[in-house]
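Report on one structure; see the data block that follows.
Note that this complex is displayed minus one protein chain, with the remaining chains in position.
So, subunit A:
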């Protein structure tokens, strides 16, 4: 009975959580880094209010049966500002919070759902494009207890974004559940004399990448003795690597010449006998024509 209850509640929460991603026409491309899978497909707009407008919800949901690592889903919101205006909600990141057995927590499977611009926002964005001003975004610095210590701000010249649609690229640097920094900008280049260009489509195509810290390469640790040993081995092996020919060519070539000489001399003897025979035969033949060059060789 209990089992059923758990499963039902689990399914219910899952379905609830999947709603935010149904909120708008997202054609997001989710970059598949090793750590998170590709999720989310274009979905239809639901009549419900977009949950991201509410303060970021953290709804831990037990999911995995694993007793060591556990997952829960979390969400945090993206705010944006046009030039120096105040920040307003612009979208929601949802991710799976993975708790490791050693106590660390990391985010995986990050997905992003972007709210499309309202008419007012479109107008504001057009103004930004005209004045070549900054489009700014911000994220909480802690995804579990937003906004954490401070908001993480990033900005880009608005003219860098429009292509066909509005292309944006997020690289979110994480340290556990803390957001260190977000790099925001166009996915490609933004050549310097920034020209005014309005997007054909007023929708966002977003790319997000999560980055966790990397380990530095260790200093090469080896003792000199081992190095010396390796070298000694290498020296032993090196002659073996050389082919037989490479090693003894100076002996082989004279030997070959001697052999060749001997063969030609040995050939000459029967040939002399043969030439003695030819006039005797007195019959020109195809063989005799062919023999011409060989006799030339002999004469040399």
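Just so it is clear, a residue touches a chain if its C-beta (ideal position, glycine included) is under 8 Å from a C-beta of that chain, and two chains touch if they have at least 3 such contacts; residues count from 1.
We take it that contacts and distances are computed from a predicted model.
*Asks:* Identify the UniProt protein name of the omitted chain, choosing among "Acyl-[acyl-carrier-protein] hydrolase", "ER membrane protein complex subunit 1", "Mitochondrial import receptor subunit TOM22 homolog" or "Vacuolar protein-sorting-associated protein 25".
*Replies:* In UniProt, the chain that is not shown appears as "ER membrane protein complex subunit 1".
*Asks:* Can you tell me which of A:97, A:110 or A:160 touches the chain that was removed from the display?
*Replies:* A:160
*Asks:* Taking the entire complex into account, which one of A:189, A:243 or A:265 touches the absent chain?
*Replies:* A:189
*Asks:* Could you pull out which residues of subunit A are in touch with the chain that's been left out?
*Replies:* 84, 132, 134, 136, 141-142, 148-157, 160, 169, 171, 173, 175-176, 178-181, 183, 185-194, 211, 213-222, 227
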